[in-house]
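Here the complex is missing one protein chain, while the rest keep their positions.
Note that the chains are named A and B in the order they appear, and that numbering of residues resets to 1 at the start of each chain.
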Amino acid sequence: MKKSFGTTGLILDEPLLWEKGAKGRTGFSMPRQEVEASPLDDELVGDGPDFPDLSEVDVIRHYTRLSQWNFGVDTGMYPLGSCTMKYNPKTNERQVSLPGFAGAHPLLPAELSQGVLKILFELERYLAEISGLPAVTLQPAAGSQGELTGMLIFRAYHQSKGAPRSKIIIPDSAHGTNPASAALCGFKAIPLKSNESGVLSPEAVAAIMDEDTAGIMVTNPNTLGLFEENILKVTEIVHSKGGLVYGDGANMNAIMGMVNLKNIGVDVLHLNLHKTFSTPHGGGGPGSGPVCVTQELERFLPVPRVIEKDGRFVLSEDFPESVGKLHAFYGNFGVLIKAYSYIRSLGAKNLKRATQLAVLNANYIKEKLKGTFYLRYDRPCMHECVFSDKNQTPNKVTTLDIAKRLMEYGFHPPTIYFPLVVKGAIMIEPTETECKEDIDHFIDAMKAIAEEAKNSPELLFEAPKTPKVGRLDEIAAARYPCLSD
Amino acid sequence: MKEIHELNLPDDVRYTDDHEWTKAEEEKVRIGITDYAQDQLGEIIFVEVPEVGDTLDKGEAFGSLESVKAVSDMNMPVGGEVLAVNTALEDAPDMLNQDPYSGGWIIEIKPSDPSELDQLMDKNAYLEMLKGLEE
Partner (left out) sequence: MRYLPHTPEDIAAMLQVAGADNLDDLFKAIPDDCRRKDDLHLPEPLTEWDLNSHMSTLAATVAVSPEYKVFMGAGSYDHYIPASINYLLGRSEFSTAYTPYQPEISQGTLQAVYEYQTLVTRLLGMEVANASMYDGASALAEAMLMAIRITRRKKVAVSSVIHPLYRRVVQTYLAPTECEVVEIPYLANGRTDLSQLTNLEDLAAVAVQSPNFLGCIEDLKAIGEKVHSDKKTLLVTCFSEPLAFGLLKNPGSLGADIACGEGQSLGIPRSFGGPGLGMFAARKQYMRNMPGRLIGQTKDKDGKRGFVLTLATREQHIRREKATSNICSNQGLCATTAAMYMAALGGTGIRELARQNHDRAEYLKSGLKKAGFTISFDCPTFNEFVVEFPADFKTTHKRLLEKKIVAGLALAPYYPELANHYLLCATETSSKEDMDTLVKEVTS
């Protein structure tokens, strides 16, 4: 096999927390007992939880070893389509740990929290500028909570017109959160197939758009990495029947500085700060899903909202038509700071450049791999491209096998089996923070794997052998769930 | 995955276009999923079934099948009242994979309109349908 980054690394075994430690150890510096002990009714007192007792050394070693089993963006290229695993700037971490931010109580009087309120206010302005939609809420704690917010706004809008609607059009290539969010809001999801070229056709939309349809949810560019070239016609059709257009902004990295979402007909847009705006994924969150809307829909945004009053910032609940509250406080402020820092660090030109380079990287990969792997839509892509395992099927090699083998070459696999509209999909999104050499290594690895698929497929079937564990028995995990000790 | 000619398709049941089979026994109708369905789904780890006494229309979902990565709804081939459910599937859902037409039966119903059974496919029609899917 070609020279790869994938070696075995230093993988030490490490038991579960309660399999180590000894009673009486502690990893915590207990404060001095400064006041008298106070009795509490025996009826209310419990035994306390069965936690292990560990020293600080135990805890540090435990988590240090666990971390060494993980692949992160800092480890290597993470070309997960639709996830935008770009580099997470370390200066962002410095900002969020400033005591004035980290220690801020959310219910402080406004005069004692001007710094944090200013960040909220300014971030809203920046996201409004980037999206083209003037009114913003930073409250949703993740993209799918942003989608729910959007659906609630749709519902409120149609109710305000005196004509509630029951359906939402959702393309079959949409992320699963789209129909799930629509359903949470009581809407029926009406599926819409893309056309031969992989985009939405206005005729298909016109055929199902009616006055009982609240609107459509679109992702642009879509999950195939293609710009929805008919978007203006599509949004016109939806608007003509009184519907609204929801934009899933997960793929914003492809269009920053290039497209104004308002001008293409989007009424409500969510952004994923943990994708486009460089905040870390954290092994599954926390993320943040701000929502940007047109002026007309501003009155429905969740409360409270930050407003400027006599040169100071205050939180206001004075929005009687608001859909309500999604988060106890104001959203994931610690994540918002990181996005704010990122935008202040890059500025307009670099944000646009990031988009341009993301799209360059994806097209480069597409061209280099298209002979080797089957490219469903052979046309210019945006920030991601979608291949499949069709060329490898004659050798009984699947997308899953390819992904597992790629780990041994030192890369995180791309997104697999999504979007559902491409059988055996392999969705590659390099992002702009990958340099040419690393991308070339990735391409070489993929090509080598394609060769192996032909000549020595057992290397793929048995992969991976180098990480902490090999392929896991997911059937047993689901049949006999063991979710805690 | 099996090739079409490898599938087990008995003659004495009738088939639906979403891969259920029905077997009429006097006034009762037994329902399950075909060999094609279990083969496509992979190892089934959980079966959701209706309650005895539920009355459902033709086409309505009466339960679902879960494999590790997918869920499939099962729809009533004909309308009727649920008389019995195969409780053995709770502990051994893989029976659906091993023995889809006998031990893997799912529900037993009393059809509200027995003539709906005649609208279902026989083995040959189902086989033709499967061949059409392959293309």
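Here is the rule we go by: a contact is a pair of C-beta atoms (placed from the backbone, for glycine too) under 8 Å apart; a residue touches a chain by one contact, two chains touch by 3 or more.
Just so we're clear, the structure is a prediction, and the values are computed from it rather than from any experiment.
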item: From A:201, A:356 or A:391, residue that would touch the chain that is not displayed; value: A:356
item: Residue among A:59, A:208, A:314 or A:459 touching the omitted chain; value: A:59
item: Interface with the undisplayed chain - residues on subunit B; value: 46, 66-71
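Definition applied: only the chains that are shown with their structure count from here on.
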item: Centre-to-centre distance between subunit B and subunit A (centres being mean Cα positions), rounded to whole Å; value: 38
item: Residue ranges of subunit A in contact with subunit B within the complex; value: 417, 474-475, 478-479
item: Residue ranges of subunit B in contact with subunit A within the complex; value: 43, 45-46, 66, 68-69, 93
